[in-house]
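Apart from one protein chain that is not included, each protein chain of the complex appears where it belongs.
First chain written, first letter: the chains are A, B and C, and each begins at residue 1.
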Amino acid sequence: MGLKHMATPYTIDMKVRDYECDMQARVNNAVYQNYLEHCRHEFLLSRNLSFAEITRRGINLVVTRAELDYKAPLTSGDLFVVSLEIERVSKLRFAFKQEIHRKGDNRLILQATIIATGVNDRGRPELPEEIISLLES
Amino acid sequence: MGLKHMATPYTIDMKVRDYECDMQARVNNAVYQNYLEHCRHEFLLSRNLSFAEITRRGINLVVTRAELDYKAPLTSGDLFVVSLEIERVSKLRFAFKQEIHRKGDNRLILQATIIATGVNDRGRPELPEEIISLLES
Amino acid sequence: MGLKHMATPYTIDMKVRDYECDMQARVNNAVYQNYLEHCRHEFLLSRNLSFAEITRRGINLVVTRAELDYKAPLTSGDLFVVSLEIERVSKLRFAFKQEIHRKGDNRLILQATIIATGVNDRGRPELPEEIISLLES
Partner (left out) sequence: MGLKHMATPYTIDMKVRDYECDMQARVNNAVYQNYLEHCRHEFLLSRNLSFAEITRRGINLVVTRAELDYKAPLTSGDLFVVSLEIERVSKLRFAFKQEIHRKGDNRLILQATIIATGVNDRGRPELPEEIISLLES
């Protein structure tokens, strides 16, 4: 199956919060997954899809695999951009290609591939119609 | 000692991130302390004081008491404003009066008083000069 | 209304995890609320009450006020005990008196009073029968 690319990546601007830094005074590794998730959910909202609403309907959008390449650390006060491109990788699975760049010098901080799918409340794979439309558009 | 009030509260705009919500689908109680801390550190930055820089100099700004009144919950997608007023309460201690209001309906979400002080690397109470100037201004 | 005290506080043993420490290399203020919540939920479980199960039934147990006195910091590697006593403070509200002590020297780290109540899915105050029984026992 041919992968479909978005013409332009979706992006959000964020800023490091001090409580996200650990004793190394850098953003803790796990926190980058928070940033990536927030970007994905904001992307869905920008397409009129609410993660919370989909969850209430009994469909859990879940991550099945995450690959994260940490290139450089973010630290207190850093402004950064999280970007996202979405690709369909199979009938029920899609990939988010995500990057984090620091503002100012545009340094690459993190590169990630997040594979996701949907599971209904009987534990069966299921993608909401709107997600399928989104992937096919 | 007379308390000094700021003419206008300092405010920052924030938005709930889905990972901050717990199984009740509302922002977890502990997360509000994150919001309040972020507002305090942004306030310091707006006065050219960096929490990270003060920490590197061996002075720990610490919270000694927090009072939090939870008035209503924040949930997925909510936009909100965190506000802050600072008051000196003794030679070495100061109080942040903080509130969180939801945008749109301006509903009061949380009211808090956070008492803070400084401790140097020998464990002794000490406030950096710049904080004292800030409190006296 | 007379307050009822438990004969002996309920306690759990915990250990600081490094990701809970911030750039001061101490446990971040907000994290103590996580510790306190975990102790409350473990206490409920010890009484055969599951917070998750109560939530699924449409009743949200919520904190309305938290008072936290930070006495000394926890840091990397510290072992500590979180304790809890429960008191009824009105028909629908109860108070958790909680403390955190460091193991080894038994130093008092944190003292807290957490006021909680229940809200049903129509937004009305409601306490599950089992919680009322617990408070009356």
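Everything that follows uses one rule, which is that a residue touches a chain if its C-beta (ideal position, glycine included) is under 8 Å from a C-beta of that chain, and two chains touch if they have at least 3 such contacts.
Predicted model, so just to flag it, every value in this text is computed and none were measured.
Colleague: Omitted chain: which shown chains does it touch?
Modeller: Across all of the complex, the chain we cannot see touches A, B, C.
Colleague: If the hidden chain were put back, which of B:A30, B:I54 or B:I100 would touch it?
Modeller: B:A30
Colleague: I need the residue numbers on subunit C that touch the omitted chain, in ascending order.
Modeller: 17-19, 21, 25, 34, 37-38, 41, 45, 50-52, 55-56, 75-77
Colleague: List every residue of subunit B that touches the chain not included in the displayed model.
Modeller: So the residues of subunit B touching the unseen chain are 18-19, 21-25, 28, 30, 76.
Colleague: For subunit A, which residues lie in contact with the unshown chain of the complex?
Modeller: 23-24, 26, 28-31, 33-34, 37, 52, 55, 60, 62-70, 73
Here is the rule we go by: only the chains that are shown with their structure count from here on.
Colleague: May I ask which two chains are joined by the most contacting C-beta pairs?
Modeller: Counting C-beta pairs in contact per chain pair, the top pair is B-C.
Colleague: How big is the gap, in whole Å, between where the Cα atoms of subunit B centre and where those of subunit C centre?
Modeller: 23
Colleague: Need the CA-centroid distance for the pair subunit A / subunit C, whole Å please.
Modeller: It comes to 33 Å between the two C-alpha centres.
Colleague: Name the residues of subunit B that each touch 2 or more other chains.
Modeller: In subunit B, the residues touching two or more other chains are 34, 37, 52, 55.
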